[in-house]
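Shown here: the complex without one of its protein chains, the others still in place.
Up next, chain A:
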Amino acid sequence: MNAHAAAPPPASALDDPRDHALAVAGLRAGYGRGGDIVCGIDMIQKPETIVTVIGPNGSGKSSFIKTLAGLLPARAGRIEVTGRDITALSPARRVAAGLAYVPQEANVFASLTIAENLKLATEFIRGRAGVGPGQRERVLALFPELGQRPKTLAGNLSGGQRQMLAFACALLANPEVLLLDEPSAGLSPKIVGETMEAVVRVREAGVTVLLVEQNVAAALAIADEVVVLVAGRLSLRAKAGDVKQADLAGLFFGKEA
């Protein structure tokens, strides 16, 4: 898994880069000619942890994760995955560097079959170690129902099944870090629980998970750490067990912790 561990540590201000799966420093991003939506985020995430990013609507959570995935260009700062600077890479090259991303909705190709979705997950990703039949077997073992009906159109799957397919596609690229943008969006409460269990299984398979979530209760239940984003800045970072939902109300409405 640690294919990049042997590389010399990059000249950054971050301490020992081999000890974090994901490192973000001074990250700024925004749309078009508008002001910054992500206003200087610093954050380090240890390997095989689950960190949940929460925050009020418009706090820049989704823009933050899109910037990490490379769909929104960073205006300043740097992003490292297992010590390697990926700030300048295209979304696809970031996947090859070990950073997989599951978008919020429309995260599978609805007009393609399950088998085609799984095939496309790695077909055009070049130069990623550990991608192949072995990884495919491991991923399908995590989500057994996907292997059963390869010819079903992804658009005909239920919300929960679609989410599992999206996770599976991301995991086929053998990522170090998995970014999930609101995995519970549009799902019924029961399916939200199943989805969160799937996230835990993914972490147990050795993947570091960063998720953005509106559903605070569901996200707190599985996270190791919680990061609260308000107006594009980190306003709190704490162990998930130490955070009570009641405390969050104050934070969400802009008071400092």
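In this text, contacts are C-beta pairs under 8 Å (C-beta built on N, C-alpha and C of every residue); 3 or more make two chains touch, one makes a residue touch a chain; residues count from 1.
Methods note: contacts and distances are computed from a predicted model.
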(request) For the chain that's not shown, choose its UniProt protein name out of "Succinate dehydrogenase / fumarate reductase iron-sulfur subunit", "Stage V sporulation protein AE", "Branched-chain amino acid ABC transporter permease" or "RNA polymerase sigma-70 factor (ECF subfamily)". (result) "Branched-chain amino acid ABC transporter permease"
(message) Given that one chain is not shown, which residue among A:C39, A:L71 or A:A205 touches it?
(response) A:L71
(message) Among A:K46, A:R75 or A:R126, exactly one should touch the missing chain; which is it?
(response) A:R126
(message) Using the touch definition from the top, which of A:V95, A:M164 or A:A218 touches the missing chain?
(response) A:V95
(request) Pick out which of A:G26, A:G155 or A:G206 touches the chain that's been left out of the picture. (result) A:G155
(request) Spell out, residue by residue, where the missing chain touches chain A. (result) 69, 71, 90-92, 95-96, 101, 103, 106-112, 116, 119-121, 123-126, 153, 155-156, 169
